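All protein chains but one are shown in place.
What follows is chain A.
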């Protein structure tokens, strides 16, 4: 079951709208490239079902069963995926439970919620989501399948793109591509 990497270019955070437009209608989606790629990967269905895992009441498993029989393979899946998230320029770090999210686009939405203020306040900056993996390397988020990402991510950082070159992120992404497993 080969799962491809998402083949991303460097993802970008876009600025929020200047001034007070209502957020509901025209919320700029950050990490938009991740989201689009992921949706194209899923089988073609009506737009309402783009993220099928989020349909209420589907799959039809009773709630007792949902609470009691899943993700306990190692006894650890449901609980231990809290990672710190830092954002350049934001005064506080946050913590996020990766296990609660179903994929990169879901994660992105959560990050936008966490750092919404700071993202909007940042002046003409672009951001890059990176994470520190088990080996201590800083990797660009989005290359590997989600499950693999959860297992290996130790902490997240939303870094200014301007700082990226100094960090050697591009090089490590190239290295990652070479060692991509299924």
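The rule is simple: a residue touches a chain if its C-beta (ideal position, glycine included) is under 8 Å from a C-beta of that chain, and two chains touch if they have at least 3 such contacts; residues count from 1.
The rule we apply is simple: contacts and distances are computed from a predicted model.
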item	value
Record-based protein name (UniProt) of the chain missing from this complex, from "Ribonuclease P protein subunit p20", "CTLH domain-containing protein", "glutathione transferase" or "F-box domain-containing protein"	"F-box domain-containing protein"
Among A:55, A:93 or A:162, the residue in touch with the chain that has been omitted	A:55
Which of A:84, A:102 or A:154 contacts the chain that the document leaves out	A:102
Hidden partner interface residues of chain A, rising order	43, 45-46, 49, 52-53, 55-66, 68-73, 75, 102, 146-147
